[in-house]
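Missing here is one protein chain; the remaining ones are kept as they sit in the complex.
And then subunit A:
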């Protein structure tokens, strides 16, 4: 569904990433690790089309990223749920509206989706916080809300950048479980994380591949993980 072929990227200086190839197919589960500043977030952005590769080719749902106009790009983004490292909410809207934002902007009638929304918010443990404004939330609550927003459109691909950075072990297991469940329904999942324990926990439940960025290249991590 999403492929990067020999992709290179630089923000202007030297190459941050070079010769990266990844393929996210339906039902695949990938982890992405690497030191801070190695380019994990950058690689994820290339995958959901927020950045254009400086070299090589990125393909989203069989279309070359460069061939997409802005409206087509918007439609593609509805099929990819993203948990951003900094969450990115609209601070003036209550939490429930933020989580439902992908539905709102794609023209869904929110009244029809109220049941789904309530269920999802219960699932991530935010049932009592419908009307809270994002700045009032804790870091962990924000991440759970971001995950809820990422999956509300039941996207084909879920890309999460450090989704468990600020939550306790139990909550991170619940979030992981949610992602594994979605993966079993055929969604492709890609998670960038430093949390090796999370990766180990996942590997015991699902066939997951672990990719690591080192020296600007992408490698398959060994069995030690």
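Operating definition for what follows: a residue touches a chain if its C-beta (ideal position, glycine included) is under 8 Å from a C-beta of that chain, and two chains touch if they have at least 3 such contacts; residues count from 1.
Assume contacts and distances are computed from a predicted model.
Chemist: Which of the following names does UniProt give to the chain that is not shown: "Periplasmic aromatic aldehyde oxidoreductase, FAD binding subunit YagS", "Catalase-related peroxidase", "Cell division protein FtsX" or "ABC-type multidrug transport system, ATPase and permease component"?
Modeler: Its UniProt record gives the name "Cell division protein FtsX".
Chemist: Given the contact definition stated above, which residue among A:105, A:127 or A:197 touches the chain not shown here?
Modeler: A:105
Chemist: Can you work out which residue in A:23, A:88 or A:184 touches the chain that's missing from view?
Modeler: Checking the options A:23, A:88 or A:184, the one contacting the hidden chain is A:88.
Chemist: Which subunit A residues would touch the chain omitted from the figure, given the whole complex?
Modeler: Looking at subunit A, the ones touching the missing chain are residues 50-51, 70-71, 74-75, 77-78, 82, 84, 88-90, 92-93, 97, 101-102, 104-107, 110, 149, 153.
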